[in-house]
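The complex appears here without one of its protein chains, the remainder shown in place.
Going by the order they are written in, the chains are A and B; count residues from 1 in each one.
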Amino acid sequence: MSDFHLVRRADFSIRRLIICYAVGILISLGIGALLLSGLGINPFEYYKRMLTMGLIGNRYAYKCIEGLLKIFVPLLITSLALGLAFKMRFWNIGGEGEFLIGSICAAIVAFNSGSMPKIVTITLMCLAASLSAGIIGLAVAALKVRFNTNETLMTLMLNYIMLYLIRYLGSTKAPWNFFLNPESERPIFGQFADNCKMGGIKIGNFTLLYSVIAAIIITVIIYVYLKYTKQGYEISVVGDSSATAKYAGMKVGKIVLRTMFISAALIGLASGLATATAGTISESITNNAGWTGIIVAWLAKLSVPAIFVTTLLISVLQYGCQAAATQYPAIDSNFADLLQGIILFSVLAADFVATFKIARKGGQEK
Amino acid sequence: MINVITMFLFNIVVYNIALLYGTTGEIMIEKSGSLNLGVEGTMAIGAVCGYIAACRTNSLFVGVLVAFLTAGLTGLVFAFLTVTLQANQNVTGLTITTFGVAFYYFIGNGLSNSKGGWPKLNDTTLADQFRDVEIPLLSKIPILGKGLFSHNILVYLGIAIAVLMWAYFAKTMPGLKLRAIGENPGAADSAGINVTRMKYIHIIIGSGIMGIGGLYMGLNMGGTFEGSNCWINGYGWIAIALVIFANWNPAKALLGTLIFGFFNTLRVYNATIAYNFPNTLGWLNKIPAQFFSALPFIITLLVLIITSISKKNSSNEPASIGRNYYREDR
Partner (left out) sequence: MSAAIELKGICKNFGSVAANKNIDLSVGKGEILALLGENGSGKTTLMNMLSGIYMPDSGSIFMDGKEVKINSPESAGKLGIGMVHQHFKLVERFTALDNIRIGMGKEAGTIFKKDTTRKEVLDTAAKFGFNIDPDKYVYNMPVSEKQTLEILKVLCYGAKIIILDEPTAVLTVQEVERLFDVLRKMKSEGHSVVIITHKLNEVMDISDRVAVLRHGEYVGSVETKKTSEKELTELMVGRKIDLNITRPIVEKTHPLLEIRDLTVKNDEGAIAVDGMNFYIRGGEMLGVAGIAGSGQKELCEAIAGLRPIEKGQMIHEGESIVGMPPKKILEHGISMSFIPEDRLGMGLAPSLSITDNMILKNYNEAKGIFVDRKSARQEAQKTIDKLEIVTPSTETPVRRLSGGNVQKVLLGREIKAGPNVLITAYPVRGLDINSSYMIYDILNEQKKKGVGILFVGEDLDVMLALCDKIMVMCHGKLQGVVNSGHTTKEDIGLMMTGALNIVNKEGKTDGIAKDSAIEEKKEEGHV
């Protein structure tokens, strides 16, 4: 064993990487199949059902697409936002918390909107959500820049503080608490008025929500931002080598603050859109987008097009598991998380195989 | 009234000792320079496997062993990915959490739908092994005795682990070597310490300890807890916070468990206490339960910020934490 050691591959081939990833994913599905068989379920039937998401032979197929998109949109924006911070090597793992505070602030607008027109209320909701989340992100970044406080742990703590804040709001009957449904005896969150609910374009029975359009636009904007703008350029330089960034005369602290504000604000925006789509708030409004987004961003190696594709695949996985649960009651949507975990493990390993090789000591290489 | 205090003390210990397992396990891992955010998932895996094994064999010992081994296996995955394959620790840890919790539901749902749910603890010999054991003399102390010195065997084991781990770090050679790795793996390496092996061993043992904590959660719930929440219910995350609060010291983790446990218990019992002591503690009723739940995280956040602002060398955070070690990096 000690005769071998690891050597970074000098060459890089995208083909090898893709092959490694594909093998990794196949192995993951294989492990999933074993688990399914253990429960006495035919894995092929299950996977078929999962990957088609119950679309085939379904009169309400359009509802499936709508359901898929409801998972897809917030996850996409959140993953992009997290990718933005990771690209700068800033460990914002506070997606959940930023999402929740955004949702709370969007709801504040929604419950106090009176009879303003829809476009105004929803814009205000998104603005409130973005700003509130952005300020949290900015505060974390400021502490990191000024005092080098550990951002991973800070954002982690904030996730839970926000979670309990929303739980508090959702379970406290009080005259000031406009979040709750006044009719209900038990404390439950109220529903938004119609002017605060996300609308969409009707295509037959199918409703294409404006939030989907917004998400696509945001994806394009972030793609352009990262690839073509000066600020995006600065992010990649800072992330690649902050010594070089300083050498080039960039103000690294300022860039970190700005990027982290944008990252958190985008998560807030995702939250605003999701809240308006749901028409209410709840502690599960995030649908774990803050956590899953980290995995998505990493799987996609922080590339915007890859994040788009990966989000789509993960959404299919998640929604497919939900859809399959109707036929396989023994397996709920958590199976998606399980597979997701295994897939990430194998992809991390595949990454390694693609970038390192094992060399024998003693000059046999080459 | 005295009963209330005793019960309160008892509950602080009995409902929060899993936190001590999670924390001490994470301290062991962090001391080796790795930040494992997979505590929640590791505990969940230990809980599921350990609990089922214990119920099947009717043996607490087998349960503890299986919990330790399966969680240790999870640790092995973490070690393999981060130490050998140099994968990012944050992502790997979070994935372990996602995976572990999903695994809990996967097994849990599989059981509850086809085989009548999690095995129950009531009236089994297993429950008998899990009963409270009174410590002679100490348990006779009025008020405190029943509250603090009459607990099940896993409570004592958890405390023993914390104390032993403290001694391990402070008084033994391997403990000293481990701390050296966490501080400066390059220095440890050049002193002839096998960094990779030490990291593997301690990540696996630390994860195993977390697993016992998970099993404890399951046993304490008696397998009855089938709500939408996982047995671990966020304790893994509190454990990560507690590591910081305890300043990476297992002995302080014991104290921290009692403090965090105090808030946690207050959350459940604030109404009872306010009712029993209306004049002095009646105000407790006004504090929302969620505040107590959030308190560990708020306190830890403040600790994080304050220690980083006061640049004194007071934090014991291992200096190399979160960074992978590759010898040939210059």
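Please note the rule applied: a residue touches a chain if its C-beta (ideal position, glycine included) is under 8 Å from a C-beta of that chain, and two chains touch if they have at least 3 such contacts.
Bear in mind the structure is a predicted one, so any value in this text is a computation, not a measurement.
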Subject >> Displayed chains contacting the withheld chain >> reply: A, B
Original post:
Which residue from A:G57, A:G114 or A:G249 sits in contact with the chain not drawn here?
Top reply: A:G249
Original post:
Of B:S190, B:T280 or B:S310, which one is in contact with the hidden chain?
Top reply: B:S190
Original post:
Which of A:N42, A:N205, A:Q231 or A:S284 touches the chain that is not shown?
Top reply: A:Q231
**OP:** With the missing chain put back, which residues of chain B would touch it? List them for me.
**Re:** 171-174, 176-177, 179-180, 183-184, 186-194, 313, 319, 327-328, 330
Original post:
At which residues does chain A meet the chain that is not included here?
Top reply: 2-3, 5, 10-12, 228-233, 236-237, 240-241, 243-249, 361-363, 365
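Please note the rule applied: only the chains that are shown with their structure count from here on.
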**OP:** Express in whole angstrom the distance between the two chain centres, defined as the mean CA positions of chain A and chain B.
**Re:** 28
Original post:
Touching chain B in the complex: which residues of chain A?
Top reply: 35, 39-40, 91, 93, 143, 147-150, 152-154, 156-161, 163-165, 167-168, 171-172, 291-292, 294-295, 298, 329-332, 334-338, 340-342, 344-345, 348-349, 351-352
Original post:
In the complex formed with chain A, which residues of chain B make contact?
Top reply: 35, 37, 77, 81, 85-88, 90-92, 94-103, 105-106, 109-110, 113-114, 234, 237, 240-241, 244, 288-291, 293-294, 297-298, 300-301, 304-305, 308-309, 317, 322
